[in-house]
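Yeah, one chain of the complex is gone here, protein chain that is, but the others are all in their spots.
Naming follows writing order (A and B), and every chain is counted from residue 1.
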Amino acid sequence: MTTIDTTLPLGAEAPADESDALNYLTVRRGLMSWLLTLDHKRIGIMYLVSILSAFFLGGVFALLIRTELLTPQRTIMDADTYNQMFTLHGAVMIFLFIIPGIPAALGNFVLPIMLGAKDVAFPRLNLTSYYLYVFGAVFAVLSIATGGVDTGWTFYTPYSTTTNTSVIAMTAGAFILGFSSILTGLNFIVTIHKLRPAGMGWFTMPLLLWALYATAIIQVLATPVLGITLLLLIVERALGVGIFDPALGGDPVLYQHFFWFYSHPAVYIMILPAMGIISELISVFSRKHIFGYRFIAYSSVAIAVLGFLVWGHHMFTSGQSALANTIFSALTFSVSIPSAIKVFNWLATMYGGSIVLATPMCYALAFIFLFGIGGLSGLFLGTLATDVHLHDTYFVVAHFHYVMMGGTVIAFLGGLHYWWPKMFGRMYSELWGKIGAAVIFVGFNITFFSQFLMGSQGMPRRYYNYLPKFQAYHEWSSVGSYLMAVGFIVTAACLVHSLLRGPKAPANPWGAASLEWQCSSPPPVENFSTTPQPGDPYDFSGLVYDPRVSGYVKQEGAG
Amino acid sequence: MSAGKSSGTEGSHGDPHLAHHFDTPTQQFESGRLGMWIFLATEILLFGGLFCAYAVYRSNHPDIFIYAHRYLDVPLGALNTAILICSSLTMAWAVRCAQLGKQRGLVILLALTLVCAFGFLGVKAIEYQHKWKHGLLWGERFAPAGEPEHGESQKENAAPAPNASPSHSAAEAVADKAASLLATATKRKRPSNVHIFFGIYFLMTGLHALHVIAGMTVIGWVLARSLRGHFTGGYFTPVDLVGLYWHLVDLIWIYLFPLLYLIH
Partner (left out) sequence: MESEHTHTHIVKLRVLLAVWGALLVLTYFTVAATYVDLGSLNLWVAMGVATLKGSLVALYFMHLRYDRPFNAIVFVTALVFVMLFVSLALLDTVHYKPEMIPGYAPALESPQVGE
């Protein structure tokens, strides 16, 4: 194997690409060519811009919350505003950023190309899904403008049916966003079933596709229940139906069953695609075939299915029956098995590989570390006895931020850096990319590890004021969040700089073997002129670095 | 419901209905069908939430359901069931005509399906109106006037269901006996929170009625297209997919009818 130095030379002479032909970005110009496009790549880019805007918005809310919590008393806002801030942070981050994040933005771009297909199965539905997303986002923003929401992102009854904030606008937004998510999932399932090229069997698909497939199953089966839940909540508020209202003989715990039947599987909508990205990154940057392909593939589906059986672990202290508590607690542990299978297979893939510490790989390693902590801390919460102590404390907040942010957001960033050259045809600065990753990693741990500590000592979540003994932890946490913000700014600057000044990207800068690296960067409108011949997506033996194109090329017989 | 309208850009291989990213019409047709089935799966889960609410309240408060269902009109419910079954037949028949390329039959049968759908909504409107008049509404709006008038004795003249009415005379005695047994059990007292039943009734039938209206919209759309001769024996995907959707609407009603009207 050749010595590999992927620290790509900044400003290296962009090779005169013979394919200065029109790509998907340049083929048509003008705003309408974007707004009415049916091209999955352009829709993916529009999603990317939208979800990054949502991430920015949610991030600003997060910084405001952390600033307020610098002192035990009022710091910058009153208590009602604070309640709205954490609700909006949660709702925006979950419904507008994390759930559509990887599938709709990166998945939309990558999935058909990985399959060697020209588009997703239903391009119009894809565009519809995007506009539903925008429409839902407008509703969510509308709720901010009309007085905010202070229920928390879970909209628990009976508070959500009695508070005088604009719950209806926010839940209507989440309802519409749910439809957007369903349509994306539907599209992906059909695309993977019907548009796989001859020669690509289920077990020669890149693992990201398995992950997106498992995600799509959850999107299709769980999201409608969120739809009906929010619909019931809306009619409850608007008409006083009383299904969830104890004053009318209704059952508020039933609301929690409804909500978590969707929202627990939904956390796997968030993490499964992230795991798919990590499977790609680990193998490519270890220059080694993925270890235990079938186990990783099956574990994605196992997580999707098991994820439906454990929702009651959010309700241990809700008054749920002892029998249900016990069953849900026992089932919860089963989810850790497929998750651990994945982690062990990633580690086994790295073992003995020639690891390349490019920016995406740095994110992948950060993912394994942070997801390990996040996943293992989940076991304490799944255990009935310890959960009673830890329920509704910062321990829970730290746990799900380690999984959602340390897992999904980090993997999203890894994937974004990995496919960035394919999306825009430009290389970013490896140095600044890694600096950004390092700052985010350090800032993240400072922010959230301190929350584990104060949570285990009993600091309740969502509180505006707190006992003075927790102030030091809160200060650490807030300082960490500022550091993380710096990391995101560095990363954003690095990526924007690459768009303006970055060297042209080769077709295959990383030496990956899946099909999306066989077309030019950025891809042409139809992705491939002829359907490519799929091979093993993790066989890197025929790929050699060619300094003339500063990327990898296929060399027949050079195994 | 437009899962089948998959044609991205017009194909260039001669077949105007083949989208550029599909290789064959069969692949495209099967993709459309699979997409529609997945969409139907989401619809089943959507209604699943209401079925769950129903099951939880019925198992915990059976008295409410036994008491309150007698406010519903079984003949009208049975009539609506029959209407929907007939509309399903005409829809399936319409798909058959489309497959065989029979234009006239397709148009007539789609129109008949639409007529049945209007009939269903008409009957539903009569039922809703009756409940509205008697204050048999949900939650806060529940303000009933009088005891239930045993389903079968009211509104005989409104619309007797041919296939359901004979059973009343036959079973009336049994029903009355059961009702009186029940009445002794509950000491002729209305259980509290009866409005929960009507909340669930209006949610289930209301959501179903919205689906009927959506189905009518898409049937109207394929009817308009078939009048313009858009469908041939070689291209009938929209008719087929709309048919699937319409049958699901029927299928859900097949469960709603016994769950809401036929409580023993």
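In this text, contacts are C-beta pairs under 8 Å (C-beta built on N, C-alpha and C of every residue); 3 or more make two chains touch, one makes a residue touch a chain.
The structure displayed is predicted, hence computed values, not measured ones.
Counted over the whole complex, the shown chains touched by the missing one are A, B. Interface note for the absent chain: among B:K131, B:H195 or B:H208, the touching residue is B:H195.
Check A:L57, A:L254 or A:I271 against the missing chain and you find that the one touching it is A:L254. Where chain B meets the omitted chain, the residues involved are 15, 24-26, 29-30, 33-34, 37-38, 40-42, 44-45, 47-49, 51-52, 55-56, 59-61, 63-64, 74, 78, 81-82, 85-86, 88-89, 91-93, 96, 99-100, 135, 142-144, 163-164, 167-168, 170-172, 174-175, 178, 189-195, 233-234, 240, 243-244, 247-248, 250-251, 254-255, 257-259, 262-264. In the full complex, chain A touches the hidden chain at residues 193, 221, 225, 246, 248-249, 251, 253-254, 257, 261, 308-309, 311-312, 320-324, 327.
Just so we're on the same page, only the chains that are shown with their structure count from here on.
Put simply, the C-alpha centre of chain A and that of chain B have 38 angstrom between them.
Within the complex formed with chain A, the residues of chain B that make contact are 2-3, 5-9, 19-22, 27, 30-31, 34-35, 38-39, 41-50, 52-53, 56-57, 138-141, 192-193, 195-196, 199-200, 202-203, 207. Here chain A touches chain B in the complex through residues 38, 112, 117-125, 128, 182, 186-187, 189-190, 193-195, 220-225, 227-229, 231-232, 235, 239-243, 245, 248-251, 254, 257-258, 526, going by the rule given at the top.
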